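Every protein chain except one is present and positioned as in the full complex.
For reference, chains read A, B and C in written order, and residue numbers begin at 1 within each chain.
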Amino acid sequence: MKEMKLFLGPQHPGMHGNASVHMFVDGDIIKRSYLLPGMLHRGFEKQMERKLWVNNIALIPRVCVPEPDINEMSFAIATEKLLKLEIPERAHWIRMIILELARISAHLMAYGGIGGPTGNYTLMYHAQLDRNLILDIFEKITGARVYHQYIVIGGVRQDLPVGITKEILEFVNDLESRLVEYRDLGIDNASMIMRIKDTIMLPKEVVWELGVTGIGMRSAVGKAYDIRKVAPYARYDQVEFEVPTSSYSDARARLDIKIKEVQQSINIIKQCIEKMPEGPVRVKPGRGQSMRWTVPKGHVYAPIESSRGEFGYYMVSNGGTTPWRVGVRGASYPQGLLGIEKYLPGTRIDDAALWVDTMGICAPEIDR
Amino acid sequence: MMNSMNNIKEVEDLVNKTVKVLKTENIDKNQIAFEIEKLEVHRLLTVLKNTGWIQLSYLSAIDWPDENKFEVVYIVFNWEKPVYIQVRTKIDRGNPVMESILPIFPGAKYYEREAHEFFGIAFPGNPDYEKQLILENWDDIPPLRKDFDPSAYSARKFPSREYPQDFSVKDPNNKTLEKTEERKKRAKALRVGGKKQ
Amino acid sequence: MLSTKYTEKTKLTKDEIDRKWWEVGDYFRRNSLWLLMYCTGCCAVELPPSMTSAYDMERLGMGPMATPRQADILLVSGYLSLKTLRRLIYTYEQMSEPKYVIGLGSCPINGGIYHDSHAVINQLDQYIPVDVYVAGCMPNPESILNGFVDLMESIKNKTANSWKKYRDNNEWYKQNQKDALGEVIIHDEFHE
Partner (left out) sequence: MILNILIGIGIAFFGFVLQTSIAGINRKIVGRLQKRHGPRWYQEFIDIFKLLSKRSITHGWIFDFGVIMALGGIIATAMFMPLTNNFLAFENFDNFFIFVYLIAVGMLGMAMSASGSGNPWASIGVMRALTTMLAYEVPFLIVVLTIINLTGNSSLTEIMLYQQASGNNWFLIALPIGGLVGFIALMGMLGKKPFETYVAPAEIASGPMVEYGGKQLGMLFIMNEISAFIEVSLFVHLFLGGATNIFEFLIKYFVVYTLANLISSVNGRFKIDQVVKFFYKWPLIMAVTQAVIAIYFGWVI
């Protein structure tokens, strides 16, 4: 039979985000495939070179849409490293709470996202409802649901509102009790197991060849390679958490790790709320200084662990009021481009969408 | 803490032993940067990969029009000894060619394609570095070079909306208009010079 | 008081009958708007909450659809890069009439935060006609749903006729598309 060309995306319900997987299929089996990125290209790196350091805070969350806070965090860390700025202790802990809430929300979105390709819409609806509660908490803390611009250079924009910790704890406990339900609906559901087990495997040998990080790597390699553990930023060295791994990387194992990571994030949030000291939350530049804030010369790379893997900003400063060069290392770059080209062939067309969901591919951060 | 400082030292010794280092920057306890000659990049990366820096985290370029150079950056990471190593090298801006590192790190394929697209750097050794990846039917100089002005390109190519009425100022008789003008002028001055005029 | 005098029943002309049928159709059309979710940009991330249990778009009879042929609304969710605009035009022209376009976020209105970017277009209605804009970066689910209700109102008032505009001024739109994109239909390795 002749090879037939099929498009998964950009306008396709199985594709999350505006990207297109081109597949050449023989029957139901994919023979060749590649990702066509670039439909979300905004020229981010160029835009940031033209804006002041402070103005960039408004721009950066838009690099990755489902989990914007990692951008703010990475940008803030990179700039603080260049400035050699020590931020107040309380700001670190607030940042961690925000980051972990964002991680839970991204994991819930991805976990519910498999409801699309596998047809289990109830799972998607439940996960999205819980994610919406997180967005509501974000709205209470920062004033915005998705783009918070809360983690800024020198700390966080403002202190937590009164009583929000209680609300976060309530939500987190509620979610913790419902994780069993998520397991039952998703990875422990008999029909879902049949569907997602032993599909789209990532062999252990190819991980380093691809450069995959995050859940994809941890599920294949089986070691706790998490930047929060290995090279901790913020105050991750002062909280206790585990890094879930597995030694067999199929779709189900990756989803299992996602749920376990949600559990670990919940533990981290609880510890943060317990250990968080009182005090100031931000080092402010002097009045009228922000427009001409200059940053010393230097090159710095600030990696942090996002829900999809290592995410980092490479920043170069020339000593001016704007960054000289900003490079974004999208966490989904390796698995999105090279992974789809090399390891999708051989699977069935039904599973192509599962790769996108379980490996964690976020189209905007590939394109920037 | 002690351990990670040892790691940095170890890396420094290793790199100094392998290649001639032009400049070393100690950034923090998990990160170190080396600037080396263009021809020695492959040797250094091979040695680093064999010693455990198996992950290529990032590959990109920086434009330095004043020196007429491009700076190519490779960032590699070792999960067992957590040190990020930036390997930087400067290449000629007029004829930017950098041998591909595809044989060492296969994951560099798309990074190199992207660098070619945004800076115009050629990567011989990468079979399809010349193919377009992110842009489509691009008709100008590579967009991340410093002499490319996106604002002018946008104004030339995309018509922007015209507002018959200026909604930003409510009452023209009010003094606000002048104040706004003044503030805008001051902001512009600051942006250009960075100093108060 | 009504006159009791007998008046002859006026006969409806064909146009009037057509209009009456069209009004009946409008009732069905505005109560069953199917979305084509083309996630062109960031605002697509607020669509899952507005579609799923939290805000439940299905109350209004709306739902996502898989292909452009089946859909009524083209939801342009956010900024449009040139590459997306080309696909958007393909998609828009595939939809069956009557079709409506909603632009979410400030980017389709005037470029928004990317007004000076080299890759993002500034104004959507230069290329395809738009019925409703929902401003905001990004618009809340409440405002997205509000935009849908506005569209329903304007279908009721017969002001949502962008698809007629596209048909009548086709040449102007085509010319604009050509100015921005070069060729609308292109041939390269991705479109062999």
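Note that in this section contacts are C-beta pairs under 8 Å (C-beta built on N, C-alpha and C of every residue); 3 or more make two chains touch, one makes a residue touch a chain.
Everything quoted here is computed from the prediction, not taken from an experiment.
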For the chain not depicted, the shown chains it touches: A, C
Chain not shown: contacting residue from A:Gly116, A:Gly154, A:Gly309 or A:Gly360: A:Gly116
Touching the absent chain when the full complex is considered, from A:Leu82, A:Ile168, A:Leu185 or A:Ala234: A:Leu185
Missing-partner contacts on chain A, residue numbers: 4-6, 12-14, 28, 116-122, 125-126, 129, 185, 189, 191-192, 194-196, 348-350, 353
Those residues of chain C which, in the complete complex, touch the missing chain: 24-25, 28-29, 31-32, 34, 52-53, 56, 58-59, 61, 65-72, 95-98
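One rule holds for everything that comes next: only the chains that are shown with their structure count from here on.
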Joint neighbours of chain C and chain A, given as chain labels: B
Chain pair, A-B or B-C, that carries the greater number of C-beta contacts: A-B
For chain A paired with chain B, centre-to-centre distance based on mean C-alpha positions, whole Å: 22
Two or more partner chains touched - positions in chain B: 135-136, 143, 148, 150-151
Residues of chain C touching at least two other chains: 83, 116-120
Contacting residues of chain B [partner chain C, same complex]: 131-132, 135-137, 139-140, 143, 148, 150-151, 153-155, 157-161
Sites on chain B touched by chain A in the complex: 25, 27-28, 30-31, 33, 54-58, 60, 62-63, 73, 75, 77, 79, 82, 84, 86, 88, 105-107, 109-111, 118, 133-136, 143-144, 146, 148, 150-151, 187, 190-191, 194-195
Footprint of chain C on chain A - complex, ascending: 5, 10-13, 16-18, 22, 36, 38-43, 46-47, 50, 58-59, 62, 65-66, 109, 124-126, 128-129, 131-132, 135, 145-147, 364, 367
